[in-house]
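Taking it in order: structure first as structure tokens, then the write-up.
Note that one protein chain is taken out, while the other chains of the complex remain in position.
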Amino acid sequence: MIPPRSAGCDVGAVAAPARGGRADGLLRLGCWTALATVALTLGALVLLICHEAWPAVSSPEKLWTLLVGQDWAPLLEPPRLGIRHAIVSTVMVTALSLALAVPLGFGIGLFVAELAPRWIRSLLQPCFELLAGIPSVVYGFFGYVTLVAWFERYGHMATGESLLVASIVLAIMVLPFIASVSGEAFAAVPEGLRQAAYSVGVTRWHVARRILFRAAMPGLFAAVALGLARAVGETLAVLLLAGNSTALPTSLLDRGQPLTALIATELPEAGVDTAKYHALYAAGLVLLVLTGIINLIVWRLKGRIVVGHGGGG
Amino acid sequence: MTAPSLSVCPAPEAPPQEHKAPRAAPLPTAFELNALTIAYGTIPVLRGVTCRIPEGAVTAIMGPSGCGKSTLVKALNRTLELTGGARVTGGKVMFHGQDLYASSVDPRAVRKAVGIIHQRPVPFPMSVLENVLFGAAFHSEIDGGDRTAYARRYLDRVGLWDEVKDRLGDRAEQLSGGQQQRLCLARTLATKPKALLLDEPCSALDPAATRHIEDHVRDLKRDFPVVIVTHNVAQARRVSDYVLFLYEGALIEAGPAEQIFTAPASDLARAFIAGQFG
Partner (left out) sequence: MSSLVAPLRPAVINADRLYVGLGWLAGAIGFALPLSIVGYLLIEGVGRLSWDFLLLPPMGYPLGTAGGIAPAILGSLALVGLGLVIALPLAVASAVGLSEYADPAGMAAKTMRFATESLAAVPAVLYGLFGYTVFVVFCRFQISLLSGALTLGLVMLPIILIGTHAALQAVEFELRESVLALGVSRAHAVRRLFLPRVLPSIVAVTVLAAGHAFGSAAPVMFTASVAYARGVPALDAPVMTLPTHLYYIVSEAIDLEQAYGTALVLVLGLLCTNVLALLLRRWLER
């Protein structure tokens, strides 16, 4: 704000500059600096990952070898640094966990929005937050002492870790996100739409199936995408439960090593600027791209939800 | 009288004062609007309004809902730009000869000089005393003097002192609606403005509180120009000396209250005053 230059010869109506310009300027400077720092950090994060991954992906052959062509055997001579086992592990674990969590999550969401009385609704909310707040490593531990132990005892397996166990626990981890976001999506369907449907005498299930799902579609997609992003990015739980095997998994009972677990396991032993280091960063880049795309989808869907329902909130 | 077109902009020199008070000299101009045009984003809201608002009088801005009254009044003290997307796209607003929208002018200085009361009372979440002193303290109007005495002056002015003198430390939200609105008035007056704008100040109040506010409005015009926005014709009749009638963003008619209410020149004004639309 530029204070007025000349007072003018009138009553001084608006001539005197208002006080406090300096404090205002200082706060403004501080805020813009903070914003710039945050923006720079995000930029630095993305740039760094791209930069450090570059040596491993700089040509189409290298990219192919990394993603598809080779398995992971860094101790061989020459070292083989393909991450296809990790990509397959991530895909399998994510797909199964969503397959388990999405139907259940939608069911809970429908329950919360349609069937539950208010007091139950208010009890479920803290339950979701509890589920969402349990640290990843604790989930891994829980899975270890329950599922892994059961599989070892009843499944006659040498070690109980497997992609299946990891998927089940991962499903529990993403459940609260899918349930609460889909619940909000269902609840945001305009009351008028429901009333109009019920007034022709159909059952609740009919309304849910034909009307609610369709109307809440963007929100449901967002819920799935959110769960997907979390599942892809989870580290400690899969580290403890998936088995950490570098072999290419062929079934869900195999052991595997999702991208996050690969990075967490191998990074401490990778010297800076070695080929392995760059390969690990390339795995990080794959993660970044995946979550980036998912996040973009969620962002676009959120815009659609707000517009579609006239600003819920 | 031919049927008025919607874009009639009466000449700024329509002779008001001669009819009203033949012995008094014409009132000096406080605000002068020159082809003021305002848009929200790309939607035009005010079209080429040109008129004068005199000193020492209460000017009522009247018209049906949505005609741009609030927009006009907010433009007079530069609180319009606080609403996202609202801009003055053309024309000028002069206050005592100074262009309020010149680049050298600090909007905050304008807001201090031209105070505004909004439709719904907005007490700040603090005590009654702190409410009254909020703006004044910032602008260093009190400067070391006795804060309570300073506040008392303005609370007296709005007739609130007796009601709150034992409750100065209470939270302002505990006052009644009418009291809160008077508190907002005191708060604005405490910054020592040179003009006062009131945007439908009584629409959220009961009749008794409304009467209070209207009494104060009549009283305040001795010190500075008062501009009151209202869609209530009876209120305008009670309170104003000078009237601007807006319709769909254009100024249809302007003149002394007596003239507008007894013999409006335009059919639209006549229909509005007769209550045919609102």
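So that you can tell them apart, the chains are marked A and B in the order they are listed, and the count of residues begins at 1 in each.
Going forward, a residue touches a chain if its C-beta (ideal position, glycine included) is under 8 Å from a C-beta of that chain, and two chains touch if they have at least 3 such contacts.
Every value quoted in this text rests on a predicted model; they were computed, and no experiment measured them.
**Q** Would you indicate which residue among A:W54, A:F141 or A:F213 is in contact with the undisplayed chain?
**A** Of all options in A:W54, A:F141 or A:F213, contact with the hidden chain holds for A:F141.
**Q** Which of B:A30, B:V58, B:L72 or B:I116 touches the chain that is not shown?
**A** Touching the chain that is not displayed is residue B:I116.
**Q** Hey, which of A:V57, A:V88 or A:L175 is the one touching the hidden chain?
**A** Result: among the candidates, A:L175 touches the missing chain.
**Q** Quickly run down the residues of chain A that touch the omitted chain.
**A** Residue positions of chain A that touch the missing chain: 18-21, 23-24, 26-28, 30-35, 37-39, 41-42, 44-45, 48-49, 52, 104, 107-108, 110-112, 114-116, 120, 123-124, 126-131, 133-138, 140-142, 144-146, 172, 175-176, 179, 203-206, 208, 229, 232-236, 239-240, 260, 263-264, 267-268, 272, 280-281, 284, 287-288, 291-292, 294-295, 298-299.
**Q** Under the stated touch rule, tell me which residues of chain B contact the chain that is not displayed.
**A** Contacting residues on chain B, toward the hidden partner: 77, 79, 82-85, 108-113, 115-116, 118, 120, 122, 124-125, 134-135, 138-139, 184, 187-188, 191.
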